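With one protein chain held back, the other chains of the complex are shown just where they sit.
Now for chain A:
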Amino acid sequence: MMLTRRSFLGQSPLALLGAGLSTPFLITAAQAAPQAGDAPLKIRDLYDKGAVLSPRARALDGTRIAISGFMAPPLKADAAFFVLTKMPMATCPFCEPGVEWPDTILPVYSKRRVDVIPFNVPIEARGVLRLSEFIDPETGFWSIIRLEDARYARS
């Protein structure tokens, strides 16, 4: 099955995480935390060039954030999981290797079954940003960054 075959980034997530961690923390959580009235984060705020996690993403680990993007067509019906993409993507953005650079997505885990929003409608998701290695037992989906306990709506 496609899901178990592809890791989230199509490259070693551990290597990626390591590359990120070797950079000193430049921003503290307090500085990076969203203030009331702040515009939502964008997916690109989570990555630096070369598809490594940004200091900002690492500083926000474990905090509740708001982030804008699009809902990729869910991989699996009735799951509590979808992939947030930075641009509208009509097909699973990581199922065909190399079509897209991997710093274009953020996996989102919601409390309830995902209510599908068409892939070309801008949405805003809110949840807890989590940076750690995780293999979804249900889908085999491997990620090192994701949004947990999330809610989402059309923006």
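Quick note on the criterion: a contact is a pair of C-beta atoms (placed from the backbone, for glycine too) under 8 Å apart; a residue touches a chain by one contact, two chains touch by 3 or more; residues count from 1.
As a working rule, contacts and distances are computed from a predicted model.
Missing chain, UniProt protein name, picked from "Succinate dehydrogenase", "ABC transporter ATP-binding protein", "Serine/threonine-protein kinase RsbT" or "Alkaline phosphatase": "Alkaline phosphatase". Among A:K86, A:R130 or A:R146, the one in contact with the hidden chain is A:K86.
Remark: the omitted chain is touched by one listed residue; of A:F81, A:F119, A:F134 or A:Y152 this is A:F119.
Although one chain is not shown, part of chain A still touches it, namely residues 7, 10-12, 15, 42-44, 48-51, 86-91, 97-99, 101, 103, 118-121.
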